[in-house]
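Submitted below is the structure of interest, expressed as structure tokens.
Apart from one protein chain that is not included, each protein chain of the complex appears where it belongs.
Read from first to last, the chains carry the letters A, B and C; within each, the first residue is number 1.
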Amino acid sequence: MLKLPSHIAVLTSGGDAPGMNAAIRAVVRSAVYYGKKVSGVYNGYEGLIDGTFEELDSRSVKYILNHGGTFLKSARSQRFRTPEGRKQAHENLVKAGIDALIVIGGDGSFTGAKIFSEEFDFQVIGVPGTIDNDLYGTDFTIGFDTATNTAIECIDKIRDTASSHDRLFLVEVMGRDSGFIALRSAIAAGALEVIMPENSITYDQLYQAIERAGQNKKFSNIIVVAEGNKLGNIFEIADHLKAKFPHLDIKVTILGHLQRGGSPTVFDRVLASKLGVAAVEGLLIGRNKVMAGVMHNQVIYTPFEEAITRRAYINPELIRINKILTI
Amino acid sequence: MLKLPSHIAVLTSGGDAPGMNAAIRAVVRSAVYYGKKVSGVYNGYEGLIDGTFEELDSRSVKYILNHGGTFLKSARSQRFRTPEGRKQAHENLVKAGIDALIVIGGDGSFTGAKIFSEEFDFQVIGVPGTIDNDLYGTDFTIGFDTATNTAIECIDKIRDTASSHDRLFLVEVMGRDSGFIALRSAIAAGALEVIMPENSITYDQLYQAIERAGQNKKFSNIIVVAEGNKLGNIFEIADHLKAKFPHLDIKVTILGHLQRGGSPTVFDRVLASKLGVAAVEGLLIGRNKVMAGVMHNQVIYTPFEEAITRRAYINPELIRINKILTI
Amino acid sequence: MLKLPSHIAVLTSGGDAPGMNAAIRAVVRSAVYYGKKVSGVYNGYEGLIDGTFEELDSRSVKYILNHGGTFLKSARSQRFRTPEGRKQAHENLVKAGIDALIVIGGDGSFTGAKIFSEEFDFQVIGVPGTIDNDLYGTDFTIGFDTATNTAIECIDKIRDTASSHDRLFLVEVMGRDSGFIALRSAIAAGALEVIMPENSITYDQLYQAIERAGQNKKFSNIIVVAEGNKLGNIFEIADHLKAKFPHLDIKVTILGHLQRGGSPTVFDRVLASKLGVAAVEGLLIGRNKVMAGVMHNQVIYTPFEEAITRRAYINPELIRINKILTI
Partner (left out) sequence: MLKLPSHIAVLTSGGDAPGMNAAIRAVVRSAVYYGKKVSGVYNGYEGLIDGTFEELDSRSVKYILNHGGTFLKSARSQRFRTPEGRKQAHENLVKAGIDALIVIGGDGSFTGAKIFSEEFDFQVIGVPGTIDNDLYGTDFTIGFDTATNTAIECIDKIRDTASSHDRLFLVEVMGRDSGFIALRSAIAAGALEVIMPENSITYDQLYQAIERAGQNKKFSNIIVVAEGNKLGNIFEIADHLKAKFPHLDIKVTILGHLQRGGSPTVFDRVLASKLGVAAVEGLLIGRNKVMAGVMHNQVIYTPFEEAITRRAYINPELIRINKILTI
């Protein structure tokens, strides 16, 4: 007979993302709704090892739905990568009477969750919380929509000054391994080009794009650059462009960590709400070592195994559209 | 042999929606990309009848991607409902050498487009531009995401003052026939209840929700009310609640037309970009009397016949989730 | 010899305003800086009578600087208008060892503060926290800048839809007794006219303004209406205009309570910080029954007597400028 959880712990892990608070709220309230106890773990896996748990109720999570960040705090944990660390974590959970865990984070966090679940036969479900949108098993991750909207608000402002001075701006957005933020931002910003891990744009192609823009009388231009692109560091790229087009006024802006903060958008609040509920309901029907995601508007559970090893691919249609629209 | 268009006209019709400018831009640039002429029609169908056309090129639509409203302006047209009006419109199009039309608007606009297309065997494709999200044949309409985010920004502010004074606010959002904006806003705002055309909530249920909130020590509350709900006018509802709960401090806010404006979100900019391209490409492959939409991240073309007569249904899952989360 | 306070209480009273939290923070941290104890009183004067005090330290007010509303909550108190209520309040303060009080609010709150101070020889200083900006003794009140920026963000959105449809919008902003919000919003929005308590605009003048706009080819227009204007209810005004200009498409939007919420602007955060410090420092140098304000960038202390009875006047220069710019 299936043993169902009576006391659920929830933690946030890895880089924080807007909407994590909304997801925690959804987990807590769903747990209460289904008559389960629920505890928050502070500082991600570090808190499992340190035993920094706090029992939560419906009111504990009031007024956090619209706040960026995570009130449970997040951290990366070296200790949880060791058998000793995980053993301590398990002992703390057992001592507190906790029999299931929900981990809100990205693929690194799910890797740890999978090992832990297997080692101790402990029920764990993941919720995709990362601005990078690079997880297999969900159309969108919590935080991605907010981060791209933040990027776009910044680029819209940069556009104002770019067009006042007929400048070319290179704008770096987050994305170490993927160009999701970069590509959507580029389309939404009307950027001339996007340089990202998924495309292998060359300097010659970049030069041609800029020359074509000049011929088309586009005097101010934005090029969106993903952190993890393969062409090079954004300052090196700028130097190449300055050497090729000495008459152009070229500037660099790196948006950086501000992309991680801010009040979540409606999209992220609704997604986080859905997935928080889905995670609790997944536990209640015995799902384990899976990530709750949304594909085609339906909740689905993807084994950690797949979510970790398979890739989320950029829709090539978006790349095609971007090319058409920058004519 | 298929006769393909050489000169495409584009117009916006019905209530305006954020992202219409982005859709116009996508239509114009795609047309240029495929070597077609393209003209903008001012004031919707009125402009067809008055012949207020202007030929556009790639630069005509610069810097509009992020602007709310529609630079082609929109209008409702009584004259286009008459055979004489449509005849005049057709003569103007023929005189200008225009042989295809893209209509950005809602179901009323598509009804007119369908009649016109049939009467004169004129190629027409629709693009769903309305904040109401109530069209069959697309998961989202252009403007819906922006409008709900606008609503939420307002409700977040109302929450600040509600919680400072322990008040109950009734907030009316747009939606004459559907509760899409209301329901998503309610989830994203953490509202106590939502009153919308699609639910048949009674006063008793409303009283119970408010009593339960009091028992749960939720001292400030938001109830989201869709314009077209069946319970009654928002002021009447407020009066009922005041009579039942004389000790409560109850206030009404009607968000109104500000929900129609503002810079479009990333979601709406990308959607408008996709659908503007899809409309032009649809014309080029001979599609007619269809609306270009996006379902499950794929462009699809739905016959006007269906888009007009079938309904878009609210996902019942969202109603269920809202109930869980307001515990 | 002057008896200086050792334990300061702070409360927020009357309608809430963005920046009240920042002012509380400044009071608390200044008190700590000067080695004084400090307590927060919940629910304004009600909390004085109920004895809902909480001792605060520097960390109690972290992360509230940028939050709208007031975490101490605000209320209007009938009981504080009675000698019995004030007596109870005084006993509670004495029992808690509190010997000075800072009241953040508007003129109604200062009237109560003055009576209380006189009755019990209790040291009280006021901080002007109200969105209405209608207090004598300070160039700006805390919350006014945020409220007008909120109004303008809304009116900018309304402008988008107004210009898409060539409409005339009447937009009501807060201001029962004064037109500060209305006039600044009108200038900042490029409104055609402003109707407010301080001007005695007639329907004839309004008609002329609208006719002149038509002649000048201004097809979409905004008229800003202060709640407390003398011409009439906004719907009545709209009806008059519809009767006079039947061909115009005229709409009404009432911004309402959302003007009270939201994260404070830099201006309000800095002003609240200054005045919170000034209130504590005023207590420490023996000031009593005064309001701390900022005039010409200098902190000044104005006796409650004057702050309550004298009026803040609208700069007539702004009215003149608005007339020039709407040409």
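In the analysis below, contacts are C-beta pairs under 8 Å (C-beta built on N, C-alpha and C of every residue); 3 or more make two chains touch, one makes a residue touch a chain.
Note that the structure is predicted; figures quoted are calculated from it, not measured.
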item: Contact set of the excluded chain (shown chains only); value: A, C
item: Touch with the omitted chain, as defined above, among A:Arg159, A:Arg184, A:Arg269 or A:Lys289; value: A:Arg159
item: Given A:Phe110, A:Phe169 or A:Phe267, the one touching the chain that is not displayed; value: A:Phe169
item: Residue numbers in chain A that touch the chain omitted from display; value: 12, 16, 18, 20, 67-70, 73-75, 150, 154-166, 169, 251-262
item: Chain not shown, touching residues in chain C; value: 25-26, 29-30, 32-33, 58-59, 62-63, 65-66, 139, 145, 148-149, 152, 156, 159, 163, 184-185, 187-190, 216-218, 263, 265-267, 269-270, 273-274, 277, 296-297, 299, 315, 317-318, 321, 324-327
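One rule holds in what follows: only the chains that are shown with their structure count from here on.
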item: Touch-based graph of the chains, sorted into line, ring, star, complete or other; value: line
item: Of all other chains, the one whose Cα centre sits farthest from chain B; value: C
item: Separation of mean Cα positions, chain C and chain B [Å, integer]; value: 36
item: Residues of chain B whose C-beta touches two or more other chains; value: 156, 159, 163
